[in-house]
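Below: one structure in structure tokens.
Yeah, one chain of the complex is gone here, protein chain that is, but the others are all in their spots.
As written, the chain order gives the labels A, B and C, with residue 1 at the start of each chain.
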Amino acid sequence: MDPVEPGDWVTGRPQQLILLTGLDPTNRPLHNVLLAAFYNRTPDRPAFKVRLIAGDADLPQKTKKKKTRGILRKEWPNKYLNHVPALVVLFMDLDWDHPSWSEKLLEASSKTESLRNSIQHESRLLVVLLQEKTTSFPSEGEEKANEFCHHCQMSSKQLFVVNTAGDLSSHVGKLELAFHEHAQAFYQAKIKTIRSRSIPNNSPELLVRQMFKLGFLSELRQDTHTALRNYKLAYDHCQNSQNNWEMADYFEWRSVAGLLNYKICELYFLHNTPRDAITLMNKHMSAFFYGEPGNYPSAQLAGIEYSLWKSKQSWQFAELFERAVVNGLTAVAAVNPGTFLDYASTHFATANRMIRELKATSPISASYPNPDPLASAVDFYGQRPWRVGPLDTATALHLERAAIFALQLRLHENHDGLMTLLSAASMQYKKYGCPRLHRKIMIESGDAQAAAGKPEEALKLWTHVLREGTLPENLRLTLLNKALWSSYCNVLLKETMWSVIQLLRVEPSGTLDPLHQEIFMKICDAKTPANPFSTQLAENQVQHISMLWKQKLEESQFFTVNCSKLSTFVQVSACFLQTEPVSVDMQVPLRVTLTLQTSFPITFSGVRVSAYHCESSGRRIGTADDQATFNVFRSNITLQPFTPSHFYFAIDLKDSASILKEGHLVTIGRVSLEIGDRTQKGVFSTFEWDGNALGRERLNLLDLKAYGQQLSVRVVNMVGTITNIGDKNIDCLLAEIASAKLRLKNETNRELSDVRIEFKRSEQASSSASSVLFVDDDNELRGELELAVASSMKPGDEVDRALQFSSQLHGSVDLLLESAFKISGEKEVQKGRVALTITSEDPFIVRSQVLTLNGIPVTKVLNRSTHLLKVDLKSNADIEITRIDWLLADVVQNALSIYSENDLPSPDVLLKGDVVSYCTPIDIFSQEDSEDEKPLGRMVVFWRRCGSSFSVRSTVPLCRTVISTCPVSINVEVGAKIAEMRKPLLITYVLLNNTLEVIEATTSFDLTDTFMFSGDKLRSVRLLPGVPLRIEVTVMALAAGRLSFPRLTIRSPSIADSILLDALRNLPATIFVLPLAKEYQS
Amino acid sequence: MSLPFDLLHMEMVRYGKEKEAVARADYPKEVLEGLDKATSSLVYKALASRNAETNLESIGLRTGFLLAERLCRDLPRISTELEIMKFICKEFWISVFGKQVDNLRTNHQGVYVVQDNRFPCLTSFSDGTQYVKDAAIYLCFPCGVVRGALQALGIQALVTPTTDQLPSVKFHIHIKTKLT
Amino acid sequence: MSKQQKPVGVDAKKMSSELFALTYGSLVAEMLKDYEDPRQVNLQLDKVGFNMGIRLADDFLSKQAGVPKCTDCRQMAETLSKNVIPAYLGVSATVNNWESGDREFSLQIENNPLTEFVEVPQDLTSLHYSQMIAGAIRGGLEAVHIKVTTTAIETPTNTVIKVKFIEVLKDNLPAGED
């Protein structure tokens, strides 16, 4: 009935059997050592199994086997493993020069003789002589050996001589190799004889048997490849003969096929070709797992037998597989030992089911038959105990019937067996990271437990799987129904509810099973629900169960279902309605959204929201999980199908202001719906959703609506802050004292005291912010600021405060002012931020240039000569200029400075866009005569905005100019203060040679008719370095008014005309001549 | 991008802005029941927090997600982060913005900078720095699109645009998590 | 980046129409999130369409100089179905259901690209998904001083735009959206 155990022999590799005799370990230490050497086998040495026997008596005798039909004798492999030796080795202590040599010879021959006679199965006989001394002449040994062999009628190949004086282990090694050779020969011979046996009309049984024997002997020959080949042949024979099997023999054939398959797979793994093993196993399954179970001894029994066999097959393979893995094979999720354990358990479960059915359908009243038809031992694999030995049909039939009874009586569902298989499988799946497969096993385990009559266990498993979620829908529902069934039938109130509220969930389009609704409603108002499963139960069971329910519901029941990981009849989400941090004295509003996911309205006795307070890390503060810091509750709510209803609550932090610290989080930890009345008798059920569930409800991966997901808010001690609702962007002129009108509002809901505004350079985001200076209360400019704003402000109060500052940098600057204040009645100072942007521009644009004395702009000025400096200021706003100072460079001497060092007589008022010009004559005097640009210095402008009292001192740079060298500088002196008409006027031209060489030059006058002239018109002069040369001429103006000044020209071979021309340009262009003075003489 | 699309985009921006304006008005009154002044002002803020930017970005997010799914349907498998970024810069960019990006740089620590010197969504503005501020909102939708595409390919990323000279844009992609 | 201009397996033309359809879809979805009431969404879509229409009209007139000035509704319908809609929607439309003396007609848009992927759920039957097109037509016509009312109705097979002629506007300026 149960699948056949192959026997111990299959475990472990087959080893060659060698019998030793003639050794006496107890009295002869030498022998003992020798024996020990043989006994301790190491893998590197030939695969022997050595056994010591006393003498021929212990040699196995041929046994007469009864002639019965069958494929493989169970005992056959043992025959070669434990009984029939490949070799029998006789040990003798015999030196060549033994004093009584001839007696010894006789003794030896008799021993060998008797052994030879009692040896069956052509086992080989070997003799080993143990000698103490070596002979000096090998030839002598030769001789003696021959003599010995001759006496004992054996070939010299069978004789070995070991010198016990020498190194024993090396001898043993040699011996073993020799033994091995002989043993191989022995098995080879066996194989030959077996192969040579002719098989009458190729009966498959015999063929298979032969192939198996060949295979096994090859294994003994340590020739696993040949073995594999033979086993395969045998297996193929089984498979091919499949169709001609007689039903009575199915079991036997399958047993053999199974055994062969096992051996083959084992060898595949041994040869490290696991793929072949797995393919073969799959082939094996498809070849042998889908046949007809047959109907012997009876249809049901055959079926059960078959499933058990399949299960066994898979399990055995799993064993091999796992062994291979232990030896270093790597398996994968798709194929691993678990896969086959899984199969095994499936078939095993089927068998259990069949047994259950069999027991249910045809219960046996008869007592166990006697004599036991299953008692007798069987010779063959898969042989039926009741078919051992030749029987006449009548007895056979009778026995058979008895056997069927016996079997059925013996049969029982083996739940433990199934559970072991399942747990083994699940461990494997865990190991290879297959969560879903693992879940599958858990479901099956659940079924097994249920079958074993342990509904609680089953439920545990099922509910666990269901919690994992992501099960295919139909599967999920079936599982839920199972859970409902099992919890209902076992009157488990909470579990029933657990299953039913999930089953209640339907699509808006879907249809609700009225049954589930009925159970739910009934339980809610503590009435016994009619048994939904009455069809599947016997009448008395139905009554019994509903009776139990009645009892249960009579006393009041409290239970809580945690719905967090389930998709149930209500969809719950919750969130705080704000993102900002909150202060301990505030109420935090939150919203709970409940959507009924079933098609009938439900009224709950209340919805409760529990919030916890956690450290900033999110770790809960406080001990017990159910100790919520805040609880808000609303009673009697009714939900309509599939319509979200929002409930708004406010958590008042004041309630536990004492424990809330800065930085804590307040987190919505649980929403629970209640049905029933805690105080009344009856059923009071609570359905809970914990934090993650509440957040998780949003399944739209692409939803950005951040605030909707806020499950916790951060607590800060800050109670609102102070904001500036006045000027935020101010334009000003560079360096002026501008003022910003701040209007500070108390946005907090508390009375504030000691409100100040501070500016700290260290706090600033923009580096340029430090370029702003502030006017403090004592009119001092300061880099940092601290301003008292108000001694106290009530909530909503507004205070104006002008902030005077001056920006030293043009462009716009962002300032971060800090507001500091105390909440009245509290020590520590609160801080807030007030942002301010300042954009400043220059008060005026400066343009400056150099002119000749005649007022002609020049790009380059002549060294050692006088010019005019002209500065234009174009104002950018309405300003007054109160004073200017010249700060001229040292190349310039300020010929005369007009209003130096004191204010303008009256300030120059400029409207936006006006231009004012200031001039001053300058003498250029540069030591080095380089042609590069020189700065002319700076100008200081004192100005103020019209109407403002603060005046600002701005320093502006003046232009740069090229100073060209001037070899000859020419100046003129006019003899009289006033030039009068028709009065002689002495004009002296002073020429100064600025170089170090003598300059030859000619001077000339171009005469004009406006002047009468006396002096040298044309004259050549020699200018000595540094010595001024005066050329005097006297002229008399013939007309009055502004006449062009008498012009001197000068030429010199050593100086370019252009330079001299420049020099001459400095002479006045015109001269004013008064008319005749007659009139006022008279 | 085609004219109708540009117009649609403009309209989305318009819609977003208008919505933001009215968002404050239409929050449920019962929220304020039994709340003190300070609190209700916070709620008010919270409910208004759905501003035009979020609105546009989430439109883009969905669009990008779907486009990416469609696009890589017809392309060989894309798995590594780099492959994904390449995909975004080539096939994806071309099919959404009608051109390849002009430059892709990375610090090999999950930060990528995608540069587009002539970004289609900005061509309606005159070049230069003058309108940079006004243009910002026209980058919310594209950001969403890129982010959506990344999300479709299993990358949670922060996408922020910077532009200092229209119509060129730099998208800074800061990869947060590669979900599996 | 690589030289290759067209990446493998990407049909730019198809994509751009998909881009439009998907973006529009996302916009509608967003609007539904903003307003629970589909009718509100219809209004918004119509507005979007109207504004687009005004601009598209300019574009159309600037490009299609050849199109004759519309003198009656039939001509207008003709232009819409044969020129305008193909130009901007990529599919043609057929005109039918003339009513109330040629003052009302319907434009049947076969395989409207906007609705390619759309499966409107039962509870949103009052939503006119393609109302943007209707709005655009209204806006476009208003730009050329023709006042009409339009609604878009989804049938299982196609999209129908019902157009009702109101009047010819006197003032020269196209009326902006209020």
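Here is the rule we use: a residue touches a chain if its C-beta (ideal position, glycine included) is under 8 Å from a C-beta of that chain, and two chains touch if they have at least 3 such contacts.
Operating definition for what follows: contacts and distances are computed from a predicted model.
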item: Undepicted complex member, UniProt protein name, chosen from "Phosphatidylinositol glycan anchor biosynthesis class Q", "Gamma-secretase subunit PEN-2", "Trafficking protein particle complex subunit 2-like protein" or "Ribosomal RNA-processing protein 42"; value: "Trafficking protein particle complex subunit 2-like protein"
item: Left-out chain, listing which of the shown chains it touches; value: A, B, C
item: Of C:S26, C:S81 or C:Q131, the one touching the omitted chain in the full complex; value: C:S26
item: Touch with the omitted chain, as defined above, among B:V13, B:A52, B:L66 or B:V96; value: B:L66
item: Hidden partner chain, touching residue among A:K440, A:H664, A:R801 or A:R883; value: A:K440
item: Residue of C:C70, C:V91, C:V120 or C:I153 touching the missing chain in the full complex; value: C:V120
item: Which of A:D44, A:D392, A:E473 or A:E931 contacts the chain that the document leaves out; value: A:E473
item: Missing-partner contacts on chain B, residue numbers; value: 62, 65-66, 68-70, 72-73, 75-79, 152-154, 179-180
item: Residue numbers in chain C that touch the chain omitted from display; value: 21-22, 24-26, 28-29, 32, 116-121, 124
item: For chain A, residues in touch with the removed chain; value: 285-286, 289-290, 332-334, 339, 343, 433-437, 439-440, 443, 470-475, 478, 699-702
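By definition in this document, only the chains that are shown with their structure count from here on.
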item: Between chain C and chain A, distance of the C-alpha-averaged centres to the nearest whole Å; value: 47
item: Distance from the mean Cα position of chain B to that of chain A, given in whole angstrom; value: 25
item: Euclidean distance of C-alpha centroids - chain B vs chain C, Å; value: 26
item: Chain C, residues touching no fewer than two other chains; value: none
item: Sites on chain B at which at least two other chains make contact; value: 58, 62
item: Touch list for chain B against partner chain C, complex; value: 1-5, 7-12, 14-15, 19, 55, 58-60, 62-63, 66-67, 70-71, 74-75, 89-91, 94-96, 98, 100-104, 141
item: Of all residues in chain C, those that touch chain B in their complex; value: 1-2, 5-10, 12, 15-16, 18-20, 22-27, 29-31, 34, 44, 48, 51-52, 55-56, 59, 88
